[in-house]
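This is the structure I have questions about; it appears just below.
Our next item is chain A:
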Amino acid sequence: MTASVLVADFSARQGSFQVTAAFGVVAGRPLALVGPNGAGKTTVLNVLAGHLAVGSGSILLGGRDIVDLAPEARRVGLVFQDFLLFPHLTVTDNVAYGIRMRGARRSAARAAALPWLERFELGALAGRYPHELSGGQAQRVALARALAAEPDALLLDEPMAALDVEIRDEVRAELAAHLRDFAGPTVVVTHSAADVAALAADVVVLERGAITQRGSWAQLRAAPATPYVRRLVERREE
Partner candidate 1 sequence: MRIRSLPIAAAAVAALALAGCSGAGSGTPAPSSTPDGLKGTVIVLAAASLTEVYGGLAAKFEKLHPGVSIIESFGGSSALAAQIVQGAPADLLATADEATMKTVADAGLAAQTPIVYATNVLTLVVPPANPAKVTEVAELANPAVKVALCDTAVPCGSAAVALLAAEKLTVTPVTLETDVKAVLTKVEVGEVDAGLVYVTDAHSAGGKVKQIAIPDAANVVNRYPIALLSGSADKAAAKAFEDFILSTTGLAALKAAGFGTP
Partner candidate 2 sequence: MRLSGPAVIIRVIAGLALALLVLPLLGILLSAPWPRLPALLVAPATLQALGLSLLTALISTALCLLLGTPLAVVLARSVSWPVVPRRLLRAAVTIPLVLPPVVGGLALLLLLGRNGILGKYLAPIGVTIPFTTGAVVIAQTFVAMPFLVFAVEGALRGADRRVELAAASLGASPLRVFRTVTVPLVAPGIAAGAVLCFARALGEFGATITFAGSYPGITRTLPIASYLASQSDLNQSIALALVLLVVSVAVLLGLRDRWLPGVRG
């Protein structure tokens, strides 16, 4: 029942900035979308999530074209860089939100959220509000919230950027494990080589609104196509 392939081929405009991209993502092979600041990575995410309309093109997810669907109808999960948890809801209710929106009553949604809380080791934090969480905890809640809604695809925007450097390696390893468990196509936007190496199987490089290279991390290291890619693969630590 879960869609297994995401195929995007579109051009979109945000203000005077034009992005053209075509790429495919297979379930089980997370795609890293990398590029310098202002390359259009977030624009691509906004298009996939439905927050920005395309000028032309299509987005196929599990065989259906979602390009004209409203965000809430796309079943595309999002994890934001700064997590954007609902500040007025507890951890439980944050995780249960997507379940409720799919039609469950409040009590049923909370019950359905429990396994997700367990899986992300959030049981002890169930009654807390977002401002009472550490960065790592908030990231786990954001991921659990996105996955509990049972999306067909998952998008992560710079998932490590808001975390303290000391905990990144540990959190990254946990995140990689969770992404392996997710059965749909996954796109991770990042400009960290460490994220790419640990989280993604394939890489798409976006520069000034256009794709400049694609391939595996090993292929990029072997033959960087642009100066940006060269700098990226040579810089192991951030």
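How these were chosen: all candidates are chains of the complex that A comes from, given by their letters.
Rule of thumb we're sticking to: a residue touches a chain if its C-beta (ideal position, glycine included) is under 8 Å from a C-beta of that chain, and two chains touch if they have at least 3 such contacts; residues count from 1.
Note that the coordinates shown come from a computational prediction; the quantities given were computed from them, not determined experimentally.
Every candidate listed (1 or 2) is part of this complex; the one in touch with chain A, counting any copy, is 2. Every residue of chain A that touches candidate 2 in the complex is listed here, in rising order: 49-51, 70-78, 80, 84, 86-90, 97-98, 101-102, 129-131, 145-146, 149, 151.
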